[in-house]
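The complex appears here without one of its protein chains, the remainder shown in place.
And then subunit A:
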Amino acid sequence: MHIAEGYLPPLHAAAWTVVAAPFVVHGARAVVRRVREDPDTTLLLAAAGAFTFVLSALKIPSVTGSSSHPTGTGLGAVLFRPPVMALLGTVVLFFQAVLLAHGGLTTLGANAFSMAIAGPWIAYGAYVLVRRLGGSLGPAVFAAAFLGDLTTYTITSAQLALAFPDPTSGVGGAFVTFASIFSITQIPLAVAEGLLTVLVVRLLVRITPDELRRLGVLRPGRGATPAAQDPQKEAST
């Protein structure tokens, strides 16, 4: 999903930067507010940022015979809501643009929009929807990470299609071309990211239940400090 440096025409690059900037600024304020108001969850915030950092560094093979990388933004979007990921995701993209020539500064706005804004928001929407429909935490987290990952790549395809419409089939035809490069490769990776995110959340439920309850991920009461009721049972698991 990294659109390379200089690969978006100046007008498109500027437009996406203008679109993404307010989200990132709002995200930065959301991070500061969260750390100030609830310092105990800072550890989880760091974990969510680190998760994105790891996953977006890994180029992973896919069944299409090409490779791509997951985004890792679903976890943070579920735990801390999407604005926080707008900042964390953009930091990752900036690091890769400057030190790895992967993505770019001119395309930072477009890439931030797909990976740090659209992906997390769709992920969060999917999570809320599954929970509202009565789904438990696992399926909701899977849906979030899977759709967040896939959305990022679909948005990248759309951004490139808008910038490089096919001379005969137009924007639609170009979208099919780019989506067939990105999205098909991405499906198995999105499944893997979904499963991995579920695994991490299961781990966090075990070791940080109080923080997750405060973040609204675990419902109050449900599994509430089982230790207080039955310390032996909890300690033995």
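Some observations on this one:
Heads up, the rule we're going with is that a contact is a pair of C-beta atoms (placed from the backbone, for glycine too) under 8 Å apart; a residue touches a chain by one contact, two chains touch by 3 or more; residues count from 1.
One rule holds for everything that comes next: contacts and distances are computed from a predicted model.
A chain of this complex does not appear here, and its UniProt-recorded name among "Cobalt transport protein CbiN", "LamG-like jellyroll fold domain-containing protein", "NADH-quinone oxidoreductase subunit K" or "Xanthine dehydrogenase molybdenum-binding subunit" is "Cobalt transport protein CbiN". Here one chain is not drawn; of A:Ala110, A:Ala126 or A:Leu160, the residue touching it is A:Leu160. The residue from A:Ala15, A:Ala28, A:Ala50 or A:Val171 that touches the chain not shown here is A:Ala50. When the whole complex is considered, the residue among A:Thr73, A:Thr90, A:Thr151 or A:Thr208 that touches the unshown chain is A:Thr208.
The chain that is not drawn here is touched, among residues A:Val130, A:Leu147 or A:Val198, by A:Val198. Only one of A:Thr17, A:Thr71, A:Thr106 or A:Thr151 touches the chain withheld from this view, namely A:Thr106. For subunit A, the list of residues touching the undisplayed chain reads 1-7, 9-10, 43-44, 46-47, 49-68, 95-102, 104-106, 153, 156, 160, 164, 177-178, 181-182, 185-186, 188-189, 191-192, 195-196, 198-199, 202-204, 206-209, 211, 225, 227-228, 231-232, 234-235, 237.
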